[in-house]
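What you see is the complex with one protein chain gone and the rest in place.
Think of it as A and B in the order they're written, each chain with its own count starting at 1.
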Amino acid sequence: MAILDAKIPKGPIKDKWTTYKDKINLVNPANKRNIDIIVVGTGLAGGSAAATLAELGYNVKAFAYQDSPRRAHSIAAQGGINAAKNYQGDGDSNYRLFYDTVKGGDYRSREANVYRLAEVSGNIIDQCVAQGVPFARDYGGLLDNRSFGGVLVSRTFYAKGQTGQQLLLGAYSAMNRQIARGKIDMFNRHEMLDVVKIDGKARGIIARNLITGEIERHSAHAVVIATGGYGNVYFLSTNAMGSNATAAWKIHKKGAFFANPCFTQIHPTCIPRSGDYQSKLTLMSESLRNDGRIWVPARIEDAKAIQQGQLKPTEIAEENRDYYLERRYPAFGNLVPRDVASRAAKERCDAGFGVNATGEAVYLDFASAILRYGKEQAKIHGISDASEAKIIELGKGIIEEKYGNLFQMYEKIIAENPYETPMMIYPATHYTMGGVWVDYNLMTTVPGLYCIGEANFSDHGANRLGASALMQGLADGYFVLPYTIGDYLSNDIRTGAIPTDTPEFDEVEKEVKTRLDFFVNNKGTKSVDYFHKKLGKVMWDKVGMARNEKNLKEAIAEIKQIREDFWKDIKVPGGLNEMNVELEKAGRVADFLELGELFALDALNRNESCGGHFREESVETEGPQKGEALRDDTNYKYVAAWEYKGEPSEAVLHKEELEFNDIELKTRSYK
Amino acid sequence: MMNLTLRIWRQKDSNSKGRMVDYKVTDISEHMSFLEMMDVLNEQLVNSGEEPVAFDHDCREGICGMCSLYINGEAHGPDRAITTCQLHMRSFKDGDTITIEPWRATAFPVIKDLIVDRMALERIQHAGGFISVNTSGNTQDANSLPISKINADEAMDAAACIGCGACVATCKNASAMLFVGAKVSQYALLPQGQVEAKERVLNMVAQMDKEGFGNCTNTGACEVECPKGISLENIARMNREYLKASILSK
Partner (left out) sequence: MSKSGILKSTIARKVAMALSAFFLMVFLLQHLIINSTSMVSADTFNDISHFMGTNFLIQYILQPVLLFGVVFHFIMGFVLELKNRKSRSVKYAKNNGAANSSWMSRNMILTGVVILAFLGLHFYDFWIPELITKFGQGNWSGVVEGHEGLRYFGELQHKFVDPVRVGIYCLSFILLSLHLLHGFSSAFQSVGANNKYTRGLKNFGIAYAVLVPLGFVVIALFHHFNHC
C-alpha cells in the first residue's frame, strides 16, 4: 500500500497544521507572477481558491460551464455553515467540531484533515463577514446561530435560507475583484474535457468553448479540480441539471485515484417525485425536522386509500398514524441523522405505506407544532381562553416566520397548502462524500493535480453532517490549498510558461475531438436522456439507499450493458462548432456510465454498513440495535481508492488504512 | 393533461436572424414544471432528428439565476416571486398558445434560441461589486463589529438577487437599475462596505451606462417581476448613494 501516501504531518493533531505551515516552502511574490494555475469549477471551493490564489499573485485561469461563477450549485445550499466559534458559550471548540464531524461520518474520514477543517472554520466566518456576507444577527448586532442534526451545540451560521448563495456571492465578489485586476482570467461557458500531463505532472487542460464549440488548450503549472459531486449519476438528484463528474472522471482516467464512490448522501427531506417527466428533485431544508413530525398511516388499507386519492391525511385519526422515527428512535426521534431518516422512510414505503400516488412519500406534519406554538403565543399575548381557531392562527404565524419561504416553495411545486395538510417528503440523492482521492495537501495521485471541495473525498467520511459542506468548500479554497499548492509550486519557479504546442497537448486534444466527432456522427436512435434515465433507475433501485450483493452484481452487469448500448445507439443532433447542449450532455452521461459501475463495484467491495452506505448483509442481529447498520472496523476501516485500468470493472483497489488516535471508535446509536 | 401550441424564438447563433416557430406538445401534466415541459418538447425534437431548443437552466430550484425566458409577455411567466424553473404548467390551460422569447435588451445579445449573453451584468460586478479585503484569514473577529439587525436584514434582502436579468428583460427601458441597486445597497447597508462606497457606486453606474442599459423611469415593473422580490427602495438608495458620491468625490 505504499503507493498511497497521505503525507500527514507528524506531531500532535492540534499542532499538525501550524507546524506544517511553518515548514513548507514558499514562493516569493515576484516568482508568483510567473506561475499559472488552472481552477476548474467556481463554486465555494473553486471560487474561493481562484480568488485567494490570484490575490497571492499567481495567474489564475478559472473555468465554469455556467455563464457566471455565481451560478455554481453551491448557491443552492440552504441551511448554514458550521464554525467552532463558540459565540453561544455552549461548550463548542475545535475539538468538538472535529469530533462531531468524524463521528457523524461514521469513522471513515481522515482525522488530520478533519481537525484542520475544524481549526480554520472560525476564520471562514471572519473572512465572510469582512467580505460583506449578510449573516443573520440578533438584536444586539452580533451573529446568530442555529443548531443542526447530529450535534449538541449551536454552531451553525446562516443567512436566511440562502446561506450557500450568500457565501458563494462572497467568494464571487472576491473573484470579481481579481478579474478586474486581471489576475483571474475567467472562462465562462467553458467545459473542461480532459487534463494534460507532461512528464507525469498535470500541466494543462483541454476545454470546449460552449458557445462556439471551439476546442481550446490551456496550460498551467498546476491544475485544481473543484467541480463538485457526482450525484447526478442517479439522474434524479438535488444537484443542478448541469452538475457532472466529467472533470473528476477524466482525471481519474489519467491517473488520479477515485475514493469511496459508494459514499453518497441520500437526504431525507426532499419533495417527492411526481411523474416520469421529472427532471430533478428539490430539497427542503433539514431544519424542517425541528418542528415537523414524520408519519405514515399505521393501517395498510388507509395507505392504499390515500394512494388512490380516496382519503385525506387529515382524516386519519391520531391512533392510526405511525410516527415511525419516534417509535424506532425514541431518543433522537425526528432528528436522527440523514442516513437513518432516509432508510427508515424507504423501509415504510417498501412495505406499502407510502402516501402519494407513486407510493414513495411520507408525511412531514406541522399540525402539532402549530398547536404548540399557538398555545405559547396565546400565553405571551395574555389570551386566557383562546379558541382552537385562534391558537392555530397564532401557531401558523410562528411557523411562517420560521419556514415561510420553504412552505411557499413547497406550495409552488405541489400546489397544496402545507399549513393545512401535511407536507409529503421522500429521500433524494443530495451529496457525494466520495470523490477523488487526495493527500493532506489536497493533491491527487497525479503531481500538480489538486482536487478540492465536494469533488474530493477527504473530510466527511461515510456521511456528511448538515452545514459542513459549505465549511469544507471554503476551508479548502480560502485557507488550505493556497498554502499547500505553494509548497509544490516552489519547485516550478524556473519552469517558465508551459507551451501548448507540444505532443502531449496534441494527443489529448485528438482524443477529445475523436470522441466529440463520434457523438455528432453516430447514427443512433436514442437521446442522451434516455440512457441517463436508464442508468439512474438502475442506480436508484440497486445502488440506492439499501444495497446487497445480488443487486450490486446485477447493477454492474446492467450498467455495463447500458453503456454498450449507449455507444451504439446514441443520437446527438447538431454540429461540433456551435452551441450544442445535447453534445455537452452526451459527454457527461458517457462518464456517468463508467462512474456508476465503479460506484457499484465499490459498494460491492465494502461489505459493511456505514454512514450513507447500507449493506443489507451487515446489520445488527440482536440486542437493542437489532436491524440497525453494522459497521465493520476490523475489515473496512480504510479508504478504498480505485486506480483506473481501462475498464471500470478492472479498477484496482488501493487501501489507505485510517488511524484514529484522537477519537475512540464507537457505534453510532440514536435509539 | 393538456395539449399546447408553443411559439418559440429560434435563432441559430448571434450572427443569424431569428424567427418565431410554432411547435405542438401533447399530454402535458399540470404538475410538470415549465422547463420539464420544454424537456418533453426537446426529447420530441431530438427523436425526430431536429435540433432541440436551447435555453439556459441549471439548478431548477429558483436560486442559480440561470433560467430566463419571456413567457406570454412576462419575465419568468405569469406567476409571481418565482423563476421560470419554478413555474408549473397548472398556470396554463389546455389548448393555450404560449409565446416564449429570450430576454430582449441591447445589452443582452442572443447567443442561441432562448439563450442570451449576460456578460454585461458580470462586467458591472467587476467594476465594483466587491469589498477589497484579502482572503488571507487575518481579518478581525466576525463579532468585533456589531451590525444592527435591521441593517443586516435589509442587506440580506438586497443580497438575495440571483442576477437572472428579469429586471432588465421586463423593464420597458431595459434598465439594470434594480440589479445594480441591489448590489450597491447590500454594501451601503454594511459597515464593511463604507470604505469604498463612493467609488463603488460611481464605477458600477458608469459601467452600467457603458453597457447600453436604459434609464430607470420608475415604472416598478422590475420589482413586480423580480423572482426574489428585490424592492425599489434599493434603486432609491443607489440614487442617494450616487448623488452623495458625485457631490463629495474629488
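The rule we apply is simple: a residue touches a chain if its C-beta (ideal position, glycine included) is under 8 Å from a C-beta of that chain, and two chains touch if they have at least 3 such contacts.
All figures in this text were calculated on a predicted structure; none of them were measured in a lab.
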Legend entry - Chains on display which the left-out chain touches in the complete complex: B
Inset, instruction - Can you work out which residue in B:2, B:82 or B:107 touches the chain that's missing from view? - result: B:107
Legend entry - Interface with the undisplayed chain - residues on chain B: 7, 9, 20, 70, 72-74, 78, 99, 101, 104-107, 170, 172-175, 177, 202, 205-206, 208-209, 212-221, 224-225, 232-233, 235-243, 245-246, 249
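As a working rule, only the chains that are shown with their structure count from here on.
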Inset, instruction - Averaging only over C-alpha atoms, locate the centres of chain A and chain B and give their separation in whole Å. - result: 26
Legend entry - Touching residues on chain A, where the partner in the complex is chain B: 48, 51-52, 55, 66-68, 70-73, 75-76, 85, 87, 120, 123, 125-143, 159-160, 162, 165-166, 169, 172-174, 176-177, 179-180, 186, 188, 211, 238, 240-242, 274-275, 277-280, 282-283, 408-409, 412-413, 415, 478-479, 527, 529, 571, 573-574, 578-579, 581-582
Legend entry - Residue ranges of chain B in contact with chain A within the complex: 12-13, 29, 31-33, 35-36, 39-40, 43, 45-47, 49-52, 54, 56-66, 79, 81-82, 86, 88, 90, 111-112, 115, 117-119, 121-122, 125-127, 129-137, 139-143, 145-149, 152-153, 155-156, 159-160, 162-163, 186-187, 190, 192-193
